[in-house]
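One structure follows; several queries about it will come next.
Missing here is one protein chain; the remaining ones are kept as they sit in the complex.
Entry: chain A
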Amino acid sequence: MNYSQPKRINILMADDDEDDRMLTQDALDEGRVLNTINFVHDGVELLEYLRHEGRFSDVRAHPRPSLILLDLNMPRMDGRQALKEIKADPNLRSIPVVILTTSKQEEDKLRGYDSGAASYISKPVNFESLVELMKNLGKYWIEIVELP
């Protein structure tokens, strides 16, 4: 493993909330996490991105993500359905999916893990916690975990 050059990974975040997307970007910047992040707005876009369909056909501009941050409550196709589709697709199944949501419902947690989510995280209530979360996520998925 090459330690001199920090590894960069691509993160794909699916969230319909513009504020959250902005705050997440800010938090990544503030935490000086050197990863690229792409955003999609709902489950349908998420699957199009992953399958390089429609406006996501350019593979270079839309690289395959090493990690997906998935919100549960989204229009058109919600996170629960999107997660099922990803895990049902043999090409996409290996990408770890972290659920990042405001829902604290037990069933959502159970169903999330049941459907193959790698982690289930509640959206932090303040910015500092979000920065902390992004740092920790970066550290865990980039430095500790070895991804395919």
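Basically, a residue touches a chain if its C-beta (ideal position, glycine included) is under 8 Å from a C-beta of that chain, and two chains touch if they have at least 3 such contacts; residues count from 1.
Rule of thumb we're sticking to: contacts and distances are computed from a predicted model.
Undergrad: Which protein name, taken from UniProt, belongs to the chain you can't see among "MFS transporter", "Anti-sigma factor antagonist", "histidine kinase" or "Phenol hydroxylase"?
TA: "histidine kinase"
Undergrad: Among A:E53, A:E128 or A:E143, which residue is in touch with the absent chain?
TA: Of the candidates A:E53, A:E128 or A:E143, A:E128 is in touch with the missing chain.
Undergrad: Which parts of chain A face the unshown chain closely enough to count as touching?
TA: Residues in contact with the chain left out: 17, 19, 23, 26, 102-103, 107, 123, 125-128, 130.
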